[in-house]
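Okay, structure first, notes after.
One protein chain is absent from this view; the other protein chains keep their places.
All chains are identified by letter, namely A and B, in their written order; residue positions are counted from 1 within each chain.
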Amino acid sequence: MKKTLFLGALTVAGFASAASAATLDDVKARGNLNCGVTTGLTGFAAPDANGVWEGFDVGVCRAVAAAVFGDPTAVEFTPTTGQTRFTALASGEIDMLARNTTWTFSRDVDLKFEFTGINYYDGQGFMVPRGLGVSSAKDLDGATVCIQTGTTTELNLADFFRANNISYEPVPIETNAEAQQQYLAGACDVYTTDASGLAATRATFENPGDHVVLPEIISKEPLGPLVRHGDHEWGDIVRWSLNALIAAEELGVTSANIDELAKGTNNPEINRLLGTEGNLGEMLGLSADWALNAIKAGGNYGELFEKNIGENTPIGLARGLNAQWKDGGLLYSPPFR
Amino acid sequence: MTTQSDPPKQAFRLSQLIYDTRYRSLTIQTVAMILLAVGLFWLVNNTVQNLQALGKDFNFGFLGERAGYDINQRLVEYSSNSTHGRAALVGILNTLLVAFLGCILATVLGIIAGVLRLSNNWLVAKLMAVYVEGFRNVPLLLWIIAIFAVMTESMPQPREFRGETPTASMMLNDSVAVTNRGVYVPRIAFTNSLTGNEAVASRDGLTPVASGGIDWLLILVVLGASLFGIRAVRRWASAQQEATGIRPVTWYMQLGLLVVPTGIVLLILGATVVNPYLKGFNFTDGIHLRNSLIALWLALSLYTGAFIAEIVRGGILAINKGQTEASYALGLRPGRTMNLVILPQALRVIIPPLISQYLNLTKNSSLAIAVGYMDVRSTLGGITINQTGRELEGMLLLGGFYLVLSLAISTVMNIYNSSVKLKER
Partner (left out) sequence: MSGTHAHTVAYVRETMLPEQDPPLTEAGAIKWMRENLFSGWLNNILTILSIFVIYSVLSHIVPWFYNSIWNAGSLSECREIRDATIGSDASSACFAVISDRWQQLLFGFYASEAYWRPVLALVLFLVAMGPILFESVPRKLLWYTAASPFILFWLLWGGSIWGPIAVAAGFAVGWGAFVGVSLFAGTLLAVIAAILVPILYWMFLAGPIAGGLHSIIPIGITFIESDDFGGFMLSFIIGISGIILSLPLGILLALGRQSDMFIINKVSVAFIEVIRGVPLIVWLFTASLLLNYFLPPGTNFDLMLRVIIMVTLFSAAYIAEVVRGGLAALPKGQYEAADALGLDYWKSMRLIVLPQALKISIPGIVNTFIGLFKDTTLVVFIGLLDPIGLSGAIRASTDWNGIYWELFVFIGLLFFVCCFSMGQYSIFLERKLRREHR
């Protein structure tokens, strides 16, 4: 009754929605996925000139949308800030958050979210101008450090300097773009954020060679998509969509050969993954070709990586920890069985 | 002989509640009250349910937990081991600082610009018009960002002060360093500090110094006593003037009262000026006015100053031209006319809107978020909420703080306003 008062007036206008217990039903009824992304981070999520969102995190959203609807464009991207992201997810405004968010104990347990995997293994690093002659983060006593506020970075930073008993002057900055401008102007000696962010930022400088990323990585930053706690069916869909991308790379399924492979192969795992064998899709409450669609959306994990942040892009990140386990990385999808 | 009798007393009827003006307002208020209570209950009930659904409780215990983050500008002792409550206090003091500084500078700028806009110097008047219109018509947020960026781009970096041939140098006899991280100015410290000197590191060749709160308190007390003395001298002079018609010359007494006692205290405490100097990456010692503070302060003052300028201009224009002419006729010079005749009257028109500008400035200081100035919204309302996930409690505290601050400012200013108001008989 109370609900109808709002909804009566508002659903007519298409403004309101009642989040029911099952996110999947809501998403299906709405016809698109609401995915929370950053307001703009090079390589991970940014709109292009036509307003189409692109990036590595965006790729995960599109894969999930493709798994549910078979249509990677059935996503509404909701830009969130470091401050608003968790509330947006908790309140049901977005169905999933793919916004380079670090998986931590308190976020998982206390803030009641469910991390559905890790799409990027990151760590907090430091970047300094080469001219400063600093070779280790331990030499930074008394330095002025630019940090992006509202993230785990400022806690890591405080811990690191306290542990090493050296002093520093924090300069909190709201956005990456501002921080970059401050750093380039020399208003801070050091810029610290996730190593991927540092590389991305450095890549866009006029003279990237004048800046070095210090060897110390002072924290573990496993970044991944997350959903609300309690809706395990929906959590499973997001988790296995991501795993499908990772497994696809491991199994050699790419967007180029996927249509060929979908006709059936000798490898039963590929067959199960692509839905020609078994009924994995049905178990998730999706169609049989869910993973096929997810992989087709933007390619497998490796393709997404190469296209958005890989070594051939201006950002130029190496795979590093984010290589497949076979290649010495940490990516390891549970088996599709 | 008919006795006048009261009209027959009617029994109270229910419809009187609606149709009788004596009772109607009561009815309306009761209904409003009930609706309000129901509405509030509905909101609270929803909140309780929502909190339950999220598995959160409502308590302020997080204020006692370890904050874990650092704050660069702290007016009281704070480290990352301090509590969230302490962090909130640091933020509150920072908000108050920038609001206080902003109000003063905005008033000064506003009065200058307002008076100059009426100047008969064409160029100056136009320049002021450009300033006023430019700042009034562009969002404050843009100005804050722009001023911050100009400061970081145009000032020299600390490393430019270093080396054999530094490209930048300190100003005013090596005492002030203007860098793109802020301005470093000398601080005053005491060799005979009441709190002792041991806690302070010294530079080579300098005696250890310290400055504690007690020293400054002592100086303030002495200064206050001097001001009190000066007032007494003035009153005596006025009394003399009323009695004899000649005002005794007292400026040297006033100056002496102001300077001598404070000077003696400073000498006893062994006051020395400690200049900032370059060490490692940054300047140390001295007082560091951070860029974020300066940018926010300047932007708030310039923006609010533009509004105050218009208020001042309006106030001056509102004074009848006859007042100016009358004071010229009395032989007062233009400067004294402005000071003694026009401004005191204009002040009555100016003060009420000025109060609301002060309030606006204080509230606008919450835009500190744009330049990373750690005010209360950035500490309590920003990082703390973000780390603890206590939006409801944090926002309540934050809103409560601003509300109390606004009410306090408007109360104080209203008292002042009624004291200068025209006393009408």
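Everything that follows uses one rule, which is that contacts are C-beta pairs under 8 Å (C-beta built on N, C-alpha and C of every residue); 3 or more make two chains touch, one makes a residue touch a chain.
Just so we're clear, the structure is a prediction, and the values are computed from it rather than from any experiment.
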Residue of B:46, B:81 or B:167 in touch with the missing chain, whole complex considered: B:46
Touch criterion as defined above, residue of B:33, B:225, B:267 or B:318 at the omitted chain: B:33
Selected residue (touches chain absent from view) among B:63, B:140, B:189 or B:271: B:140
Hidden partner interface residues of chain A, rising order: 2-20, 38-43, 45-51, 76-81, 83-84, 87-88, 91-93, 174-177, 180-181, 204-206, 313-315
Absent-chain interface as seen on chain B, which is shown: 18, 25, 28-29, 32-33, 36, 43, 46-47, 49-51, 53, 116, 119-124, 127, 133-134, 136-142, 145-146, 149, 359, 363-364, 366-367, 369, 377, 381, 385, 391-392, 395, 398-399, 402-403, 405-407
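Here is the rule we use: only the chains that are shown with their structure count from here on.
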Distance between chain centroids, defined by C-alpha means - chain A, chain B (Å): 42
Touching residues on chain A, where the partner in the complex is chain B: 2, 82-83, 86-87, 90, 106, 110-112, 131-132, 140-144, 149-150, 154-155, 157-159, 161-162, 168-174, 178, 181-182, 185-189
Sites on chain B touched by chain A in the complex: 42, 54-56, 68-72, 80-81, 145, 149, 152-153, 157-159, 180-181, 279-282, 284, 291-292, 369-370, 372, 374, 378, 382-383, 385-387, 389, 391
